[in-house]
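Yeah, one chain of the complex is gone here, protein chain that is, but the others are all in their spots.
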Amino acid sequence: MPDATGLELIAQELRDRDADAVLGTLFYREQATILVHPNAVPATLEHLRGKGYTFLASLHGVDYFPEEPRLGVHYELLDMKRVDRLRVKTRVHTDVPHVPSVTPKWPTANHQEREAFDMFGIVFDGHPDLRRILMPEDYEGWPQRRDFPVGGEAILYTHNELNQPGWWK
Amino acid sequence: MTDTSLTPPSLTPQLDYREMEKSHDLSAIEHPGNEELLTLNMGPHHPATHGVLRLLTTLEGEVIRDIKPIIGYVHTGIEKICEDKAYWKVITLVERMDYLSYYFNAYAFCGAVERLLDLEVPKRAQYLRVIHMELNRIASHLLWLATGGLDLGAMSVFWYGWRDRDRILDLFEMSSGQRMHTRYFQVGGVFEDIPSDWAAKCREFTQEFPTRLDQFEDLIDRNEIVLQRLRNVGVVDAETLLGFGVTGPLLRAAGTPWDLRKAHPYSSYEDFQFGVPVGTVGDNYDRYRVRMVEMRESVKIIEQALDGLPEGPYITDNRKIALPPRHELATSMEALIHHFKLVTEGFRVPPGEVYFPIESPRGEMGCFVRSDGSSKPARVHMRDPSFVNLQAFKSMVQDTYIADMIATLAMLDPILGGIDR
Partner (left out) sequence: MEIVRQKLSDSTDFRARQLRARDMLKGDLDDADLQKHVEESLLTTTLEKASKWAQGNAFMPATFGLACCAIEMMAMVNARVDIARFGFEAFRASPRQADVLIISGRISIKMAPVVRRIYDQMLEPKWAIAMGACASSQGVFNNYAIVPADKFMPVDMYVPGCPPRPESLAHGILKLRQAVVARPDLGWRARYGGEGTEEVLAQVAAEDPGAAAAINVLREGTDGASA
């Protein structure tokens, strides 16, 4: 992990390139996070690639309900040479859930962005093939949002229900 | 050899479901310009797809020109229901994701929660975890070998692989009572200490297993059919694989010596001496050899861990997180209260986000946990290695025969439970 000062240096460099890109930094449990504006994500990732973080380990969505902006996308970056990890975070509202896609430059993001779209409804602009990946193609709703019901079957003790209706009374 | 002017076939050829059933020749509909191409659907129910993977292959004769994996046929919504359950109940659910490497799933999650809690795991628990994880790695590779051999046509490998896998599952049953999905790892350590003769039985296994591996190698390594089918098939260079986010034996077979156990050791892996096998060519044969040697290295780790197994507690002392031993409940009021709180509500985790990566048999398995201060996690996401490795599949089978695709799929070792979660 870059330590806290390393993180601030990286954040400063990003702010120098683009003044309103970086919205905050966080260093918790020795893991460094940079919060950026959604539109600045591809540029940020390219800058970090230049600094050595060449491996995008994970791209996933998070629902911060009830905090706004609600939907978040996390990019876990890894520098293999120095064994350093860095997280880039961005947050969008549900009414404008658009984040530029990083798939053209980072091929690993293909299925992972589709999964974030499928589960949260985050639209990645510029993705070559944004469709649902885990749910059926015509499913309606974004399952992993916090206000989507878990679903499932009600648990019935059918033997008693059938043989002695109202047995609990 | 590939004609770049070909447009890739559309996935859903805009036909009604019943019309598609009636149509006899989808190739005429999907590739109007090029009659040589045929789009064939393999799966989800197919003997060779290692689970319910659906592959839409566009073929020119027997050569694959395009392949699209379609997944989601065993999507269980595990990450969603994890948000509804206390942290220790999540371990049961998360274990069932990548169903061959259950200890790794459990450890990734437990490690993430321990990181959030800033909890120290006792040394004995760390060593026990390492032993179980390495046994799980051997079991997973044995099943890969067994089903891979079955795909290639070598059925006897199937029987032999399971013979040894059953012995490992016996060891798991001895330590935790269950063969698979054992819920042995808990946040803070392991559920229970190992029985008194478990170490002896484990040593019996590790002493005999290298000879078994020798038998496998005699059977397969220089077998002419295996060499013809696996050598120089499915070669992808490390650059492309890194672009796709591939880790694990696939990346090591392509020549990059990246192993999280060595690069960023966790759970006392730095105490053990073991090698990391690296391939040279990056073909299917290298992938096969890398996993075989990994099994040998795992045996070394297990033996070292058994030799150096320290005495001590098997779970953390922090009663706010781990259940107190049962005999204390009769005498201590605090123990009773802790037990009650832990079982009904569960422990609370301070708010934060953590990503915890480990090296599973298929690559980097990372667990992202976001906690909001309550006793249930607010988001659990597993970065599953098979999900990411599958993206590289197309580059591995581009312009090879279908038979090579079957072999490559076997060597890719996808586990659909992890892909679909």
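Going by the order they are written in, the chains are A and B; count residues from 1 in each one.
The rule is simple: contacts are C-beta pairs under 8 Å (C-beta built on N, C-alpha and C of every residue); 3 or more make two chains touch, one makes a residue touch a chain.
Computed from a prediction, not measured in an experiment: that's the story for all the values here.
When the omitted chain is restored, the residue from B:G72, B:G188 or B:P377 that touches it is B:G72. From the options B:E62, B:E120 or B:D166, the residue with contact to the chain not on display is B:D166. In the complete complex, the hidden chain is touched by one of B:L37, B:A86 or B:L143, namely B:L143.
Although one chain is not displayed, its contacts with chain A can still be listed: residues 135-136, 143, 148-153, 155. Interface with the hidden chain, as seen from chain B, comprises residues 16-18, 44-47, 51-52, 72-78, 80-81, 92-93, 96, 99-100, 143, 146, 158-159, 162-163, 165-166, 169, 179-181, 416-417, 420.
Definition applied: only the chains that are shown with their structure count from here on.
Here the spacing of chain A and chain B, counted between their Cα centres, is 22 Å. Of all residues in chain A, those touching chain B in their complex are 28-29, 31, 33, 54-58, 60, 62-63, 74, 76, 80, 83, 85, 87, 106-108, 110-112, 115, 119, 131-137, 143-144, 146, 148, 150-151.
Residues of chain B that touch chain A in their complex: 11-12, 71-72, 75, 77, 79-81, 83-84, 115-116, 118, 242-245, 258, 263-264, 352-355, 357, 364, 366, 368, 370, 378-379, 381, 383, 387-388, 390-391, 420-421.
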